[in-house]
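Omission of a single protein chain aside, the complex is shown with its protein chains in their original locations.
Let's look at chain A:
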Amino acid sequence: MPSRKSVTPRRKRSTRPRRAARKPARRKKSRGFRWRYLFVGLALVAVGYVVYLDYTIRDQFEGKRWALPAKVYARALEIYPGKQLPAAQLVQELELLGYRENPGQLTPGSYQRRGNRLRFTTRAFQFWDGRERSRQLEAVFSDGVLTRLQDQHGAELSLLRLEPPAIGGIYPGHREERVLVRLLEVPPLLQQALVAVEDRAFYAHPGINPKAIARALVANLRAGRTVQGGSTLTQQLVKNFFLTNERSLWRKANEAVMALLLEWHYAKTEILEAYINEIYLGQDKQRAIHGFGLAAHYYFDKPLAALDAGEIATLVALARGPSYYHPERHPQRLRQRRNLVIDILEQDNGLDPARAQRARNQPLGIVRGKPGAISDYPAFMDLVRRQLREQYREADLTSEGLQIFTTLDPAIQRRAEQSLSRRITALDRQHGLDGGLQGAAVITSTSGGEVLALVGDRQARYAGFNRALEASRPIGSLIKPAVYLTALDRPQQYTLATPVEDAPITLEADNGTRWSPRNYSGESHGRIPLFRGLVNSYNQATVRLGMQLGFEPIADTLQRMGAPRSVPAYPSMLLGAVNFTPYEVAGMYQTLAAGGFRSPLRAIREVLGPGGEPLRRYPLNVEQTLNVDSVQLLHSALLEVPRSGTARALPAMLPAGQTVAGKTGTTDDLRDSWFAGFSGSHLGVVWLGRDDNGATGLTGASGAMRIWGDIFAELPGMPLEPPPNPGIEYHWFDSQSGLISRRDCPGAAYLAFIKGTAPQEKIDCAGGGVRDKMDSTLDWLKGWFQ
């Protein structure tokens, strides 16, 4: 290249004529320079462009390859003889796991039902603490109870843990759904079919296959249209990374360069794995079906590893063109293509003739998976994500392939969703709320604080505002148990029978404002036994009691129940002018339901690494934060709420013998309707209200309690029974006289007292009770003589 130095001096010396004379020569030379510059420039641009393509394709590939979203499972159902489990419910669970009713062979993941007998073959599953192997079983049911469980050799099983249903994945922001699979998990037949059908020279070519391209070109020219593709699997993969309909030569050239680059950087197995996870296989409304893992769920409602030869061939056929071979629009076309795949596999000895023939004869067998089956539980998944974020970075959750085992009980979740949605629709109409009524529900296990169900919207599938976790609303009378528990913590001063005044009261705040709480009915009830203030939710009695106790001790009780924030010390706090979310309320009532032992609510049991190695357990933790005796006294009063208090309409909704305790909550102008209650095994909190905080026309009993009742009517569980406690005695108590009465006295409440603190005097059925008793005796006598 000529140096500038040699040019510049000459220029300096030049004169006009000389310059004119030299012009042609100079032009020639400079044109040469320009060409060279142009060439060098183009080369640089080309190299730069290839570097850019290299960066782009590697970024895509690495991003996709390593982005293994966390996979989330519901609880694994444990079944055993003696469990309350109707056959229909087990079938529902099996279907959730993708089991099929199969009258022929009982292959893993299939079942047969005959009357009260259910035969099924489980799939093996690797839990963190051991492997459950695949077994063929027979379960016998009687009256809603699983009575016998046997394996195919007739051996009785005392316990079986089914696989946990997969309930979703944790995806990065753009929520692209995948069921990613490792090559090791991919059926070898699928790998063989892809290579045989799509790209025979896959293991030999450097990314592109010129021979195949030429062959395709000739075939297409002859036919006058595109009949054959010459793309390698690698090219198809690249094309999928930048999915577009553009079919220009430039695009093809780009894809070819990127295919070469991919092959240069990565092994064939890595490319095949990415292909299997990436390739476009169909469309479900707004959702693109990418990858064979998701496609297996979408088309056949089962995991990839469980597909048979015919199903594998169908998916390979679809890879060629999901809309050209659309299963519903062009079933015949798809079937022919599938059989072609089977033929090729047979020729390649991938399938023996008998198996190939069977596969050719079987129907396509497309059963669309449930829509959005990859995440049906947005509110619960939101909770899982929040709890995980306390320990994991977002990037780890969306890319490290973690396995998350949660506490969700899909059967209870379904029940809670249905009850909430049905009742809200009806209440909304009755009260003319124009679709504005909303709600949330939280169901937990009382002993372990496990979250079994969580609903955050009347349309449970809608992943929007999660009211269970985010709607922080005044809790109204739900706070009253904390006031009464504070009193019961002073057994020398208060028992459930201690007289308190339910009479008008006016309080003056420091700033001079006056506050005169009223009862819901507008009436005052005078002198009442303490428990009536709670059971009938009398505001005036509660405020008077609260003022005697002081704000601090009550706020302390709330903290020990598990309130996540301290409660401000002002009088209206005594009636629940303090905001909590339904989930936070559940956390506080959990401590009451568990007898004074606090367990932080848990949605996760274990987190496993991608290889199944345990990374973290979330163990059952309990801490005694409340006095066990005081809580037992409180339970006896809360059990009275459905018997004779504000939840009187509840027992009629529940099966006989299902004893529950609970509390209604209603806020000013009927804006919020709450119910929190528990049986011996489950706790539930339900909230109803409007997002704009407008009036709903609903009390706790006319709104939330109905939904709670619907849910608990179906929950198998234990009644709430007091544990024997030598320090506590139970008495039937007459509210009118304030004396101990008898079980058969009308209106008698069954209350707990710390030994030695119960009223000493007894009465033989007071007031109207005596007359009622006489009447019933007369009826009995009449019965004798008629």
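Things worth noting here:
The definition used in the following text is that a contact is a pair of C-beta atoms (placed from the backbone, for glycine too) under 8 Å apart; a residue touches a chain by one contact, two chains touch by 3 or more; residues count from 1.
Operating definition for what follows: contacts and distances are computed from a predicted model.
From the set "Multisubunit sodium/proton antiporter, MrpC subunit", "Sugar ABC transporter permease", "Potassium-transporting ATPase KdpC subunit" or "Tetratricopeptide repeat protein", the protein name that UniProt assigns to the chain left out of the figure is "Tetratricopeptide repeat protein". Residue in contact with the omitted chain (choice from A:159, A:253 or A:569): A:159.
The chain not shown here is touched by just one of A:195, A:577 or A:622, and that residue is A:622.
Touching the chain that is not shown, out of A:191, A:235, A:387 or A:445: A:445 (per the contact rule at the top). Annotation for chain A: contacts to the undisplayed chain at residues 78, 80-82, 128-130, 155-159, 161, 445-448, 595-597, 614, 617, 619-624, 628, 680-681, 718, 723-726.
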